[in-house]
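Note that one protein chain is taken out, while the other chains of the complex remain in position.
In order of appearance the chains are A, B, C, D, E, F and G, and numbering begins at 1 in each one.
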């Protein structure tokens, strides 16, 4: 913590030097330091967060926000010199974003936007492979892929390779083996991560989706399947949480 | 229904002939017939049941019964000339059965006994293939297999071919293709029936087991997985219900 | 698997013959074969699928798709010479289908369409009897019936014979006995499959529906009832899954 | 309430007469009355309870109590001149009761005892018919029957008439029609009350039992079935609550 | 069953007399009788239903039906000389009913209509007291009350007497004591039936409502409360099932 | 209870004096008193309620009511000289309130209105600190704050201090320590009350919110977290129940 | 936080004075301070904890620990000069405690012990009233009472006043009104807190217990009832958590 906390360390060093030189009385320095610990922690923690989000834009959760609100919040971030990833944005919000920032990267399937424009290309971490069981799982998979893009992580995709047609997956072993981390997105029976986790030794992050009906109970069935995966070492994130899976993958490829 | 109800039909015919001959007054015949309909139905339905259980022994659910009770109930059935399949029998009950009927067919893994002795071999229906994901699922799979044996249905087995090592299943495609019906027994993630149902066109009956811990919730996770199978036309029975799966398979191969 | 995999077998045979004749060097044949195994499996599996879906059209799950999308997807399939069954289609989608393919078979209760036109009549498998407990269960029952029609399986119907008026069911025993497979569709208490399964020896597939309110919990009550059926050998599919029940029945009558 | 509250009414009347006669000053009477309202209510309510339990003994819930505790509590009640119904008593408790009160009425299946001895026979209310789906439901059914006996209500029994063999129930329509109230006890699929409620017009009280395994979830499946009964006007009590069903029936036949 | 089945008995008697007179050959009579049993049962059961619904109109469940459909179904029943109770009707349906049958009895709170006009007054059964915990429970309570009216049962009401202001209930003891059956309608904590059941000895039918939010889980909380009522002999119906509670009460007051 | 029940005590005293003076016969006084107890209780209980709601306005639950209904109910209360707090009011209702009572206190985030105008400032109880984990929890937090305002309790706020950035909370320890009661509002993982309860010794009331998606199950996840808080002595209210949390806090600061 | 952190403040002051005097170089002081912030926080937080547990002993959760383990852990605390409250101790553990500390305060119903001996009497906070619905709820209520005793809070008890006999509660209004905080312990229907919360204005803490069977689901029914209490401002703790309720009450009476 201290190694990174250079700013605060410098400030305290200066204070101590002023005490040593007699410029500041010990009692006044004491008062100043009394407010310091939390502040120190504060800066340090922000530092950590920077560690977590290295090169990562701010995130705006678009659900429940009007297009005007989304544009306003993003605008303020951009004024501060930041980029923003907007998730769970509906068509109206994406339209408003396009009008305001014509160069923004929009993904209608994912419901995401990256503003004010995509990052310049640069050597990237990864690849992270995003695998989907069925085409209905695409919105969640694309949310993961766009989040990884925003984190400057290289993404590959493997779509519609659910276990009911197992040959489709087996035919793509090379893509599986090339990945540093695999995100597996599946609804209904949620069985795909067990098969992938059994085939491949890299980290596998399973994302249950709410795709299905009846006793899928909004993704609960797939969630339980994945938590009980018979392939050792598969981890799970919340239902439909493509963003969270991407952030977990980013923790790995950037660690 | 009537076609099979020969006994009752004969009884009513006799009554009517006695009315025609004046031997029985219409009013008295009326009273007798008033009690008949249900009786008719009764015989007919028993007939149906015979249809369902053609060559099938009586079933004694051993759970919660003492060894003495199990032996006594089985003994009474045998005195009436019947055979009995005992399920959910613990070691003590199996021991008591062995003492009483040394020729009984015992299966300690399944917790079943077939008394007083196995049926003579004869041309059988099937084969029904009983597939298990892991060795912990064997008790349920063996209960299914023994029930099929008791129903004179030919059984084959495929063990420990869970989806985390998918190649083990793929290597056994011939056995899968030979089956008339496949019973797939799996706990934990319950993913195996989806893969089997996608590979093979015959009826697939999925049996969730209570194998697992934590969020398997006593088999609920596997049950939901199977109900949401992405392989079309997979059907499901209750958790740990090897007996029920076998009876469902028997309905098919004997239909 | 190999028996059916004639195409790939022929291809490999040709390759080997060219190796034997010196036309192809062993090393180059090795490279070609290195890509073959999965491909082989791929063709074989497609073959299996053909086995499962013999004479069965492609299926388009209409829920969440616009009428335009449904028509476009179906159109592309038809261009490839296939037929399509569209399920979970709303009135608008059915209207758009009717405009495009005036000869399509539409079922508004089921929310299904069969395009571009029904199959010519031919000797069919079956009959499969679709039984409903109440009139509110009809959409699910009709989805099952239309799916069976699309699979060229003969269907019979028995409607509104719930257990609260048990005589209505008993009066129709002949229809029950004629069936090769019975699909029983019921919401609310889901009790009907237990009664049917006790009367009749053929395979019985139970479909819980989300009909009901309060503690029916969207069909959970009926689902649990059916999984716990006291009639041995009843199997269950997902809530409202008329399509799945029909596919299961088709597995039986075509096996 | 007042009509029954004779004791307290007399006490207040005496007080008022002493006020009228000048024996008690109004202010002192006021103080006395200030404490009276609740006391009045108290006596009155006890009176109600007597109304509810007319001729009904005290009830001791035996679960979690040692044989010695059960005997001691019952002994104290008997010393006060009361009779007691002990429910959920295990074999040891029943043994201890038998030693202490040799004339007690014991029911080992129900796990109940009625001490110190059965009531003399007298004209009784009823009959209440206790119907069970399977023999495993008998302990709950017998608890209901013994509770009714303790309430001097006439009981009839109909056992093992579950819906998977519907003819067994139909053959006993006369017993069904004779009943003033029918208690239907069923586990597993819990389907029997729907059939009974559709056949018969009298009050039907459904008791789900924890009989079953897997997805019966300790009686939850049967409970939900009964709450969703498609027979109008069936009411339900808690799982395994034979005592409660009997008390509900007693409310009916004694009202 | 036979006592009531006069019509069918007469038909069989006539047949037997024609056999006795030689008019009909025994064999032909046999064929005719072979179809009779179910028919007999059929008529008998309809007879039962008549018993259950003595003086009760047909019921149309309005939920999910258009105003036009409701009016059409009701119209057909009225043409056959019947009356109809429509439940779960929305404002549009009630409006359409009013236009068609201006004398119909409408209850907008209950969402019910009684067509074509109310029954003439006559001596009625009851009274049944319908008690509600809060004003939000009124729609369910009114559904119960209108159903009782349609069954010619006298109804009284006690509104907004929830347990958080227990004095409101205690102040109305006379109404409670006058009732033959009490229906208690409560959402949120569902505690009211326990208090009422402890005060009063008559049958108490508890109706949980979906009133509440958060952890009320659509009425589940109130349902569980009522099933676990510490007042012995309280019975429960499904969530929001005012109709079912009224039918249960009618079973009692008409038994 | 009696100490407060001055009105009824005076009435009974007058009655007794009239008995003493011979003006009223004992028997007639008895009849009058027979109706008194409940009435006494009634007044007393209203008195209690006054204790609970000292200075607290009437509450109108706006959900499910039209703007016109809300205005009408509030208007009648105001005519009686009362103030009203309206909760769960949508934008339309707030608009209608503003038109009718321009001085009303409106809070659009909370969905509350206080009519006809805010109370004059006066020395207040508190402070109660309302802490929120994220900005999405604000509507519930503001409902709590407005309810406290209506109860004349002083409120402070601490917003967006969720545990994923723990330093934000630690930096605000002074506000935490100043509070008499802390209400902690959190959705998603609901972890914040555990941290606050571990830091601070005052009463902590946790409010789970329905903020989140997937396996948050409408706030169930946060609710369970809070009930299982590892900080001893944290108490919990219903999901989204800002009103209830404020009332609980008011019970404390006014006790 | 700083006001309490006297020890660390003195240490930093000394360090700064040594910097001012040249005794310690600024750089070395910087290194020392770099470790200080957390340490400061650490001491401060322990200080908070002391605030929370003013006069409160250490707590040993006895469940899952052997008698020997419990005695050993308690012994080590006592050696450090502390007292200990042991909760969830079984009879064997209580016996071992009694042997080791004959003056310990034991409560067999609660399963608690207070070692090495009770505190001397002193003026206490409170009273807190612990109310139980039934005698089966006593273990939880006694755990609450013993915890309050250990926290030097005065306790009163009101036992067996469940809502099915509401008069028993109403007769004890004085005890209810005297309390500063009321803890209401109830299983089964969990209805009692709603009644108490409606009668009394002080803080009411509800404790659901696992008392009950069937659909009480281990206390879930009572928990949901309490969370949905129609009495405003009732708060809830975990099932069977008498300890937690007492700690919450202590937060109130000591704040």
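One rule holds for everything that comes next: a contact is a pair of C-beta atoms (placed from the backbone, for glycine too) under 8 Å apart; a residue touches a chain by one contact, two chains touch by 3 or more.
Since the model is a prediction, treat every value here as computed from it, not as a measurement.
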item	value
Full-complex contact with the absent chain, from A:15, A:169 or A:248	A:248
Residue of C:12, C:109, C:154 or C:171 touching the missing chain in the full complex	C:12
Sole contact to the chain not displayed, among C:25, C:68 or C:92	C:25
Hidden partner chain, residues of chain C it touches	2, 9, 12-13, 16-17, 19-20, 22, 25-27, 29-30, 33-34, 36-38, 40-41
Sites on chain G contacted by the missing partner chain, in the whole complex	38-39, 41-42, 44-46, 49, 61, 63-64, 208, 210, 218-220, 223, 238-241
Positions on chain F where the hidden chain makes contact	133-134, 162-166, 170, 188-191, 194-195, 197-199, 212, 214-217, 220-222, 224-232
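Just so it is clear, only the chains that are shown with their structure count from here on.
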item	value
Whole-Å gap between the CA centroids of chain F and chain G	26
Gap in Å, rounded to a whole number, between the CA centres of chain D and chain C	51
Multi-partner residues of chain F (at least 2 other chains)	38, 41, 45, 49, 170, 173, 223, 238-239
